[in-house]
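Below: one structure in structure tokens.
The complex is shown incomplete by one protein chain, all other protein chains being positioned as in the whole.
Labels run A, B and C following the written order; every chain starts at residue 1.
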Amino acid sequence: MEVARYRPGQDAEPVFQGYDVPLMSDWAVLDGLNHIKDQLDGSLSYRWSCRMGVCGSCGMTVNGEARLTCGTFLSEYGDGPVRVEPLKGFPIIRDLVVDIDGFLAKLSSVRPWLIREGEDLPLTAEYAQTPEQLEAYKQYSMCINCLLCYSACPVYVLDPDFLGPAAIALAQRYNLDSRDMGDRFDVLNQEDAVWGCTFVGECTKVCPKHVDPAEAIQRYKLTAALRSVLPWSRR
Amino acid sequence: MKTEVPAGAAYRPRRDRLWFARTRSYTIFVLRELTSVFVAWSVAFLLMLAGAVLGGGLPEFAALAGRPWMIAINVVALAATAFHSVTFLNLAPKATVVRLDGYRLPAWMIQGGNHSLWLVVSAVIAFFVLRGFR
Amino acid sequence: MIDVLIVGGGGAGLRAAVAVAETDPALKVAVVSKVYPMRSHTVSAEGGAAGVIAPGDTLDEHCYDTISGGDWLCDQDAVEAFVAEAPKELIQLEHWGCPWSRESDGRVAVRPFGGMKKMRTWYAADKTGFHLLHTLFQTTLKYQDIIRYDEWYVTKLLVDDGRVHGVVATEIRTGRIETIPARTVILATGGCGRVFPFTTNAAVKTGDGMALAYREGAPLKDMEFVQYHPTGLPFTGILITEAARAEGGWLINKDGYRYLQDYDLGKPTPTPRLRSMELGPRDRLSQAFVHEQRQGRTVDTPYGPVVYLDLRHLGEAKIDARIPFVRELCRSYQNLDPATDLIPVRPVVHYMMGGVHTDLHGATPIAGLYAAGETACVSINGANRLGSNSLPEILVFGRRAGIAAAAFAKEHREAEPPAVRSQGEDERRRLERAREGGRPRNGRGERIADLRERMQHTLEGAAGIYRTGDVLAKAVDTLAELRERAEEARMEDSSTAFNTELINLLELRSMLEIAQTIAACALNREESRGAHQRTDFSARDDAAFLAHSLVHRAPDGTPSVGLLPVTITRWPPGERVYGRD
């Protein structure tokens, strides 16, 4: 395995370091990294936690592609070498660890919570929602914030201010929720938001959870365009 | 050795100028976008044609269009506009989600409809250009 | 000065944060978490959350199922409070947007679950914890005054004269070490499954909170009760949720026989029956596996013996509708398709019933210090937790702890004593030394990973599904010795930037502390109850042990175990009956 190392204060820019890792048929790339950390070089840093593709920590660039390393088998790459780099498009803190604080700020900027107007129901009854209404936004609620989509999107890589696929998909998750009464037009209808996307479509291709953010964005473009032309149509 | 890292001293990778050559799908994306140049060209070509028709210079225009390099450009333009049609009509269901009975219409139905429409429109245009209605 | 400082950004921590913010917006709340909150382990929970809502279900039945499931070691006043508040919490989450699965009329759907007599488990497909955590996290974003310390690791509680005054924490990204003064601290750091080698638990579950409290003199409770989940994938330990059995999955041995019928768990029926066969409680199912293995009826694999979970008869459509994540996990992590293949499974360490001893409001014996979630032991889980009781537990007691801490912070406005600053300075020096490589420098000392592995195998050998006195006694000593050795462990990384090796070392020290209490409590309890099965004392002994274990850290670092009576309100101890009515 060839792993990108960047030690602030020591390396001026990332360098590759090679490690020999046994090729086990059921090892994921992450198991290879853990093997390096435990047996060969304790100073390698990277994030991981659940090892079951749901916490979203372990996204990296594997042989040029944005992947979840816990869900990518080493055997996919034959005898190697497998090149592991940090996610593209983010500042690198150390080795394979990138800075995602910018993303978290974007996430909260789309008001990702259920907005209600008027009285709240008491805590004895739920807001009714049929399975069809659930299905209308369910897909967009599956995002694990792994940021593979950002890393794959050339617009984001060129312009870090772009609101980006996952944040917009999350906004749509609430927009399309039958219980939500909020309006996110002001944040989404911006040049750095939906209009920044030129529909490259890579975000959808790399998304491990089939969220289809590209679709979410194009759908909101249509919504936003219609609203701009027909000012009286609210949603 | 202790190396203090001031907060925010993260390494910012340099911009990759050749990003569009890195993977096949990026290249396809860029090709798709570049079809727009030929869309513009085709429109210009048609405007020249219209000008020739209305200004009475059709034979000269036909001669110009018959030059080998003109034909070459137009063959490429044909490929580009056709590629544009295929990609554009295929991507349409992304923005227009049609719901019937609470469940969304599958993408292939919308795409199929789009492509049929394309065929019909092409046939009608060809009919008028070649036969007319007089 | 922070009013309520919450350590942990999982379900319990975030619920507590919102509770404080809603109680009094003037209070300063902070959440410190060693991973971004939405990466916390709650995200992995699959099956569901129990709360009485279905017509025909009653609070008393939920209480009884929980208490009998816990082999009468639950505090019944706690269970009653929990059961009564659970549905409200789940509805609250619904109001915050949680995408619960629905019935066709728009009401929330419930499914059956192991050990539950009625259908009462709410679910969001089979990613309940994921949706729950993301809903909570996104809801906290609404409260912009909640301060977040993301990727900060708490290394010490500042306690002076029996009262907490804050924490010392290090920012992983920069290595900065800071004293964060606070009027109250809530520990919501989750479980400690990583002390065992084979676990469903994420890498972050290293029992830090338990160790933090224990080191400062707060007792831990019922540490010997470790839940094995009967169905984990071999090698990875990925959990195949109980929902797979609730939807009709069968457990079969190498002869294709539904072996649970031989272990007093009822008769096999083609469709699932509540509290019977595959829907029996987890302790009994895991124990049945060990017996099958002893009789040579399991299948050997490179990762140990397995039995099979059979979902094939459910058909593709039902699998995709009800348990899609199970199929996804099998496909991407085990390379098989449950619609056509048998799933190899084996018992896997899953949950800690024990934890920091608290009262009904999450208060520990240290003034101002609270605990909630898996890291706490209020005690509603007793000797064995029922599946789907933990998610509502983190909500109910997260909220309770938040409210109690807010009240405490409002009443105690005095300034911090000077001793706190000097404690903070000592801790900073200790950490800097650890980062520089401890005492022996460069290349000497043992690898962290090797020590960790030793600890895990020692504990598995001694405190697995079945336990014996002499092995446990030896384990207590081995673990003490490992703890010494961990002080001298080898460090290869002395950088301040995102030094995960340092974090691993600190986590290892926490885990060793916890491992020792588990072995000590298990040694002390000379009976078999729930998840704690002693081959040398195979019967339940209510006369001597209808009591919680309470373990303190003696000044020399050794655990000292005592007993604390169980609170019984309305359900006197009885026999645990499954599959016969």
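Everything that follows uses one rule, which is that a contact is a pair of C-beta atoms (placed from the backbone, for glycine too) under 8 Å apart; a residue touches a chain by one contact, two chains touch by 3 or more.
As a working rule, contacts and distances are computed from a predicted model.
Here one chain is missing from view; checked against "Oxaloacetate decarboxylase gamma chain", "Fumarate reductase subunit D", "Cytochrome-c oxidase" or "ABC transporter permease subunit", UniProt names that protein "Fumarate reductase subunit D". For the chain missing from the display, the contacting residue among B:T23, B:N74 or B:Q111 is B:N74, taking the whole complex into account.
Where chain B meets the missing chain, the touching residues are 15, 17, 20, 30, 33-37, 39-40, 42-47, 49-51, 53-54, 56, 58, 62, 65-66, 70-71, 73-75, 77-78, 81-82, 84-85, 88-89, 92, 95, 117-118, 121-122, 125-126, 128-130, 132, 134. Against the chain not shown here, chain A presents residues 111, 154-155, 158-159, 183, 185-186, 189-191, 195, 198, 221, 224-225, 227-229.
As a working rule, only the chains that are shown with their structure count from here on.
Taking each chain's centre as the average of its CA atoms, chain B and chain C sit 55 Å apart. Multi-chain contact residues of chain B (touching two or more other chains) are listed as 3-5, 9.
Residues of chain C in contact with two or more other chains: 173, 495, 497. Of all residues in chain C, those touching chain A in their complex are 35-36, 38-41, 43-44, 88, 91-92, 94-97, 99-108, 127, 130-131, 134, 138-139, 141-142, 144, 150, 173, 202-204, 235-236, 238-239, 328-329, 332-333, 335, 447-449, 490-493, 495, 497-501, 504. If you check the complex, the residues on chain B that touch chain A are 3-5, 9-13, 15-16, 19-20, 22-23, 25-26, 29, 33, 91, 94-97, 99, 102-103. Within the complex formed with chain C, the chain A residues making contact are 7-10, 26, 28, 37-39, 41-43, 45-57, 71, 93-95, 97, 99-101, 104, 107-108, 111-114, 116, 120-121, 123-131, 133-134, 137-138, 141-142, 144-145, 170, 174, 177, 179-180.
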